[in-house]
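This is the structure, below, for whatever I ask next.
Below, a portion of the complex is reproduced, with chain positions unchanged.
In order of appearance the chains are A and B, and numbering begins at 1 in each one.
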Amino acid sequence: MKAAILGISGYTGMILLRMLADHPEIKEIIPVSSSKPGEKIIDIDPGIGKAVMEKTAALNNCVVDISSAVTQKPDVVFAALPHLASATTCEPFFGKSVVIDLSADLRIKDHDLFQKAYNTPPPRPDILKIAVYGLCEIYEKEIKKADVIANPGCYPTCTLLPIIPLAAKGFIQGTIVTNALSGISGAGKKATIGNLYVERTENTCAYLPGKTHRHFTEIKKELDSFDKSLEIFFNPHLVPIKRGMHAASVVSLKSNVSEQDIEKVYNEYYGNKKFIVLKGKKLPETRDVWGSNRCDISWQIQDGKILLFSVIDNLIKGASGQAVQNMNIRFNFDEALGLKQYGEL
Amino acid sequence: MKAAILGISGYTGMILLRMLADHPEIKEIIPVSSSKPGEKIIDIDPGIGKAVMEKTAALNNCVVDISSAVTQKPDVVFAALPHLASATTCEPFFGKSVVIDLSADLRIKDHDLFQKAYNTPPPRPDILKIAVYGLCEIYEKEIKKADVIANPGCYPTCTLLPIIPLAAKGFIQGTIVTNALSGISGAGKKATIGNLYVERTENTCAYLPGKTHRHFTEIKKELDSFDKSLEIFFNPHLVPIKRGMHAASVVSLKSNVSEQDIEKVYNEYYGNKKFIVLKGKKLPETRDVWGSNRCDISWQIQDGKILLFSVIDNLIKGASGQAVQNMNIRFNFDEALGLKQYGEL
């Protein structure tokens, strides 16, 4: 199989390159960048080794532009591009390749919600209609048939995976309060003073709290699809880690729900999933899943509330890893092919 | 004035040493440690410079033991000792020196609450009765007359300062959800695998969540003294910063309370306080207060909730700095004497 990566020089593009080089079903990778066509990949990304370069050998280890990528007819296209630029850039591939879009462009089907979150109408309403939300553990069946997959955001993935089973069963109620911690790579590879090493090391802060982060909208629309009565306040924070994400939610449990009920529903949803580790009361650490496609989930009941804790690697399960998992599901490969289940030390 | 520091080799002791060396009213510092009597301070703490050593010159720059410290009749004693060891170690100073205890031993007056949080009865019930809770911006009047001051914990200081004015006015109701992030120095200078650099860098996690952290009890008993109807869930997290603390609370606002009411009450409580910076909707960063005795507070109202954000340096306003501020208040010095108002870059 042939895969194109649009946006090879960003963090998610660079990780996709590594993952696909390791993937036994991918025979050739087409690295694409509008800003760096003709450059050697090794110059853009000196971390790749000789084996990665072999998979791009047909291209002489060089980055190509979109039009050249189109002529090579990739089976699958990963769009690792900025929000609002992605869907339009993918245009020439729709209908020809399976497109997995890592941006937010195709995640929110409701016109008004999108407009509110992004201050502009959604870019391709026709494509939006057929796009499937690629939260793998929840929408496997839909993904199998999708030609356009909207890869979920990192915050929604980390926040929703522990909540959805409880919401789907009607176990919870009222207002959820979620506090999430994100690694700095979530901001992408852009030169800004705010994300300099000196500004972020030994520093932490909240940003866009309550209902103001764009991912709030993505989380809320998913929650609505399971239980419209749930409200949520979502406080994201920056913490000085390169990669990783942690979500802690405090949720009101309905009075008739027992610990056994909770355990049962989690096992039902995730017991046989390769990338979900159910930890019971043991609290997870982001380091446990660093570099892996895992989401570790922990829960405990206190005084009528259920406390939920979940961790992912924001660049893997929160981006490139889930994108490869979506490809695996869509092409009927083993879901875990080419993906790591262990966290780096 | 002569000051003794019990526990000179821990982080809060080392910082007290620096602060008191800078303090114009302190003429001599007696560095005390039960484990290192006779050792040169400079060997324990190579970061101190020549000026700090001059203030301990009478002692030949050496650490002394408790009994030697007693004979020198310090005016004020700072106990920077482990919980459950502090109050008993301070015994020979009670009634002779003003004692400022940085441990938790004298913070919780209720016997049962203490027992529940620390699995043992409070160490000195007689002293507990006269101890004043040293949250400086709230209990200034009481501190002025106190001979024993229980210096507040870092989490309670950071969490309570934004909440107390609202609770005191009856502006809030229901269940507060607080998520707090702490620097690793909060765990003290103890050799444990869990706090090794390799274990904590690029890693984050929650611990003792909901109602299980000992500081939960301290927070709850303070809240109760303003409004017994308030409930709180408190989720502390470790983030890879050496120093610093961040609290984010989501609180239900009573329906008749306006933004103007909030601003007014904060100005009333803190407008003229040197160590509180009211930031309105601008969110604070822990770096802003690094090394200072400040607490920066931010708030915003969304859909019936008030979101509160506050930052301190856990070792300064959360420990040694507030201890010096307590001394300043108690001895009628300028509250800010010897304390920094700016954060290090």
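In the analysis below, a contact is a pair of C-beta atoms (placed from the backbone, for glycine too) under 8 Å apart; a residue touches a chain by one contact, two chains touch by 3 or more.
Quick caveat, the model's predicted, so the values are computed rather than measured.
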item: Subunit count for the whole complex, all chains sharing one sequence, 2 displayed; value: 4
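Just so it is clear, only the chains that are shown with their structure count from here on.
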item: Complex contacts: residues of chain A adjacent to chain B; value: 177, 179, 181, 199, 202-207, 209-212, 231, 233, 235, 237, 239-244, 246, 248, 250, 283-287, 290, 300, 302-303, 305, 307, 309, 311
